[in-house]
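Handing you a structure now.
Every protein chain except one is present and positioned as in the full complex.
Chain nomenclature is as follows: A, B and C, assigned in order of appearance, with residue numbering initiated at 1 for each chain independently.
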Amino acid sequence: MSRVTDVLNSQHIELPSWAFANSGTRFKVFPQAGVPRDPYEKVADAAQVHKYTGVAPTVALHIPWDKTDDYADLARYAKDQGVALGTINSNVFQDNDYMLGSVTNPDQQIRRKATEHLLECVDIMDQTGSRDLKLWFSDGINYPGQDDIRERQDRLAEALKTVYERLGDHQRMLLEYKLFEPAFYATDVPDWGTAYAHTLALGERAVVCVDTGHHAPGTNIEMIVAVLLRAGKLGAFDFNSRFYADDDLMVGAADPFQLFRILFEVLRGGGLEADTEIAFMLDQCHNIEPKIPGQIRSVMNVQEATAKALLVDRDALAAAQKAGDVLGANAVFMDAYNTDVRPLLADLRADKGLDPDPMAAYQRSGYAEQIVKDRVGGTQAGWGA
Amino acid sequence: MSRVTDVLNSQHIELPSWAFANSGTRFKVFPQAGVPRDPYEKVADAAQVHKYTGVAPTVALHIPWDKTDDYADLARYAKDQGVALGTINSNVFQDNDYMLGSVTNPDQQIRRKATEHLLECVDIMDQTGSRDLKLWFSDGINYPGQDDIRERQDRLAEALKTVYERLGDHQRMLLEYKLFEPAFYATDVPDWGTAYAHTLALGERAVVCVDTGHHAPGTNIEMIVAVLLRAGKLGAFDFNSRFYADDDLMVGAADPFQLFRILFEVLRGGGLEADTEIAFMLDQCHNIEPKIPGQIRSVMNVQEATAKALLVDRDALAAAQKAGDVLGANAVFMDAYNTDVRPLLADLRADKGLDPDPMAAYQRSGYAEQIVKDRVGGTQAGWGA
Amino acid sequence: MSRVTDVLNSQHIELPSWAFANSGTRFKVFPQAGVPRDPYEKVADAAQVHKYTGVAPTVALHIPWDKTDDYADLARYAKDQGVALGTINSNVFQDNDYMLGSVTNPDQQIRRKATEHLLECVDIMDQTGSRDLKLWFSDGINYPGQDDIRERQDRLAEALKTVYERLGDHQRMLLEYKLFEPAFYATDVPDWGTAYAHTLALGERAVVCVDTGHHAPGTNIEMIVAVLLRAGKLGAFDFNSRFYADDDLMVGAADPFQLFRILFEVLRGGGLEADTEIAFMLDQCHNIEPKIPGQIRSVMNVQEATAKALLVDRDALAAAQKAGDVLGANAVFMDAYNTDVRPLLADLRADKGLDPDPMAAYQRSGYAEQIVKDRVGGTQAGWGA
Partner (left out) sequence: MSRVTDVLNSQHIELPSWAFANSGTRFKVFPQAGVPRDPYEKVADAAQVHKYTGVAPTVALHIPWDKTDDYADLARYAKDQGVALGTINSNVFQDNDYMLGSVTNPDQQIRRKATEHLLECVDIMDQTGSRDLKLWFSDGINYPGQDDIRERQDRLAEALKTVYERLGDHQRMLLEYKLFEPAFYATDVPDWGTAYAHTLALGERAVVCVDTGHHAPGTNIEMIVAVLLRAGKLGAFDFNSRFYADDDLMVGAADPFQLFRILFEVLRGGGLEADTEIAFMLDQCHNIEPKIPGQIRSVMNVQEATAKALLVDRDALAAAQKAGDVLGANAVFMDAYNTDVRPLLADLRADKGLDPDPMAAYQRSGYAEQIVKDRVGGTQAGWGA
């Protein structure tokens, strides 16, 4: 069991600062009481998640949502709260100029503006000490013929190259793909293949980010994980879950068995080793559930899926697979999945001096009530605009 | 050809007032210059679409977006512009109270509030003289277990009954269904079957509204049209098009062949007769294209699909079908679809004294430039909040 | 716990005779050694599943695959093996005449032939004492225009009426729907709504059969279960699982969480009461796994999902739901799902005098080896033709 607990103890899940802000759908953003009004308050909330789970020691920033004059100060504040700043996420989808695209816009001026923003994000990385720049582009078109989809690939490649060359030796670029939304006909980076092709052209420090909610219906995500790991190009996860499209629900909420399969393939491909370079991040929107507990639940769901993946009897599995024993191999696999790992994780937390039940501990803490009282006035953070 | 032109001349496509306002995705609403600031300006814009197409004489209202003190005055204004007020659309998705549902909310107070809004919409119908109340509920849940999906059906039925009983003898209730969004696990009216079951329980004046963008991938919409027409329960269309989810693109933009098949089935089922009670409405969002020309294009696309449906040689088709001639029957059908009906429609417009090219005529008119100049100050209309 | 064990002890899952025969895809049927060569051998194999699980006491027949001269004799044989004959499944998809449809064929002679077959199935029901006639129609068309989809509904309604009127007072008609395959453009009974509409028109003894693999991507099956139960029209399940289309995998293999949600909704709607009229049947194809153990695994998966559904703390759930506690309600629900119910089921089996591990017991029994030795010569059963 020590291998299992070792991995679980060293697991590190990054939190997204924006998960603590208001979010919603195009129909309505439901504001919640106590929501942060600035990056400091977001970091404070994220620190709560780490305080009770013990495995979420970093917070990803989103620029310009988390723009601040003094990143060193924000980093110090984070440290005081027991966490650190992590990945820098760029945002080239909320300026009026980007209606027809950012780095793939037909207008060169706008492309330049977008690229400047990405370069600015690298500047910020230098200040925060972040290793990773995560790039998600909403770029695409809504109507056939609207723009030249081939040329947009060239424009994209050019912008990526400019940014890649600006990266420091220990910095990486994570390129994220997404099937659709907000572009409704053709998205410029629609699938892992396109992201992979671009990162290949750039070099070693460009890798792919898999958002578990960004695929076409029926896509086998663990296959993508296996293939990207084999190619040395799996850089990161944005974890969330979905029943339909990019629903951004709590990870593991919609299909816990899929999450288990994904984490098993990560394990199988070496991605849970101590020196893994895969960034495990959450990226979800808490439209209707309270934000901090929502993140705690997501973190716990990743932990549970990881524990189950670690419990698979790999020798028995390999033997059954080699023997062509379809039902036997599947049974070994399901045996791990069907195990209730919650007691194991509770023990692990207790061993670390944490409450075995993070949700209950957070709820007892009074933090939720406190922020509702404290955070009066100001503007609640949200998706900008 | 006179049958074809008769139907095309009598065709009536209703415009949605909200199509002229700003809209967008959860990522960004891109404001456009010249966008209306009140219901009057929306009606004025809608009248432009009718002016150039000649087949869009009514405008649907959305309450409370189009709330006004004096509906009679708004109706007079519409008449002066050459159009009339049409369907009343309720909105029970943008109040903070509706986070967990409106008429299906677990909280009875909120259910009552939502029902009161629906009843208020009927009051407005009495003032505007509208025949139809269109109900779309965003109600649903995001997580398994979040609420009792069976009980939510009972709550829904109760609210619908209350509203149905309030309707006047010549008023109808259109119940719309939608697979998902903004609810991401279970939507309370997710498919035509659920809408059909509720309208059956209510009575004759409750009918189903088919939004062409509200189905699961692979759904054969023309089958639904055929089955609902057979059951006497097809009340209306909300036309738009999609590649992925509820993309709300211009109708006919994503799959013109599908639009043709739908309109053929409407024709086949008697829905294009002079006394048809089917309401043909547009419901789309112009996120990146100019709004008035976007509506003109949609109207023209419906006209073209209708013209093609009318051109199907029904006798030849029936003969081939009866003979089991798979390729022959398909060829008759495709022959109509492959016909270029634009000259026919241009002639029809010329006969009515309209410009044969509505887009060019609108663009030459200077209206677009005028509204940009005139509509300065105030608050552009959008999706409320 | 007694309520849980009572329900689990009274649970009854029907086995499909054809699951023990060879099956496959259009690319290849892989024959397996020891496969039955007649209905008697199928019944014998089904009895093995019941012998080790104790909850599968009936076998559904498929006509003409299981046609025999003396159903009374087959029934006696079944009884000797410890099981009974169950639902009668019709087959109007494998005769050359049915290329363009059976009961919806444009040719009246063929429609009559198909209807005669259905009536013959009722005759067989009279002999076997079966309560249920299950109707699945492969009818549909491959190309737009190929046939009149509206008229096909009329033809279908006529055939169903003829058969319905022939049913005895205690006999039922189960109407199954399916999105697509083998029809690739329009299927005549494509969704639950269409099946529901037809059963409504027929009367009380016509009910809907939900095959868990027959839906469009993203369809929420538990909603359909809830709505059909509410309408008194849920007659039966054909259980299997899928990742893509109608994959016919072992039930619970692709998405065990979904199976749990479905069974919870059955429970919620009263479908697990002692007097339930819902027929719980398996319908899957063992293309690559051994057939008898495949059925045992499916039966156990249904049991496990049922046990988890029964473990949901309904009072706590209702309280959280009523309070609008999104995370709390979801947590109660997930708590049951995350429980390892295998020990509970093992105990239950032991109490009944069964081996706690049905798979191991079957494998030790030597039956698999015996049938390979015995069943030499003759023609292995398969999908007819």
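In this text, contacts are C-beta pairs under 8 Å (C-beta built on N, C-alpha and C of every residue); 3 or more make two chains touch, one makes a residue touch a chain.
These figures come from a predicted structure and were not determined experimentally.
> Could you tell me which of A:P31, A:P144 or A:P343 touches the chain that is not displayed?
A:P144
> Pick out which of A:D107, A:D123, A:E165 or A:E273 touches the chain that's been left out of the picture.
Per the contact definition at the top, the residue touching the missing chain is A:D107.
> Among the options A:A84, A:V227 or A:A368, which residue touches the chain absent from this view?
Among A:A84, A:V227 or A:A368, only A:V227 touches the chain that is not shown.
> Can you work out which residue in A:D191, A:E277 or A:D357 touches the chain that's missing from view?
Here the residue in touch with the unshown chain is A:D191.
> Among C:I88, C:L133, C:A254 or C:L348, exactly one should touch the missing chain; which is it?
Of all options in C:I88, C:L133, C:A254 or C:L348, contact with the hidden chain holds for C:A254.
> If the hidden chain were put back, which residues of chain B would touch it?
217-218, 220, 243-244, 253, 255-257, 288-290, 293-294, 297, 304, 326-327, 330-331, 337-340, 342, 359
> For review purposes, identify every residue of chain A that touches the missing chain, sorted by number.
Interface residues of chain A facing the absent chain: 100, 106-107, 142-150, 153-154, 179-180, 185-187, 190-194, 196-197, 200, 215-220, 222-224, 226-227, 229-231, 257, 261, 265, 268-269, 312, 317-318, 321-324, 326-327, 329-334.
> Can you list where chain C touches the absent chain?
The list for chain C reads 23-31, 93-94, 96, 98-100, 138, 142-144, 179-182, 184-185, 217, 242-245, 247, 249-250, 253-254, 287-289, 383, 385.
Keep in mind that, in the parts below, only the chains that are shown with their structure count from here on.
> Considering only C-beta pairs in contact, identify the chain pair with the most of them.
That would be the chain pair B-C.
> Compute the distance, rounded to whole Å, between the mean C-alpha positions of chain B and chain C.
One centre to the other, that is 39 Å.
> If you average the CA atoms of chain A and of chain B, how far apart do the two points sit, in angstrom?
37
> Return the residues of chain A touching two or more other chains; collapse runs of consecutive numbers into ranges.
Within chain A, the residues that touch at least two other chains are 217, 243-244, 253, 288-289.
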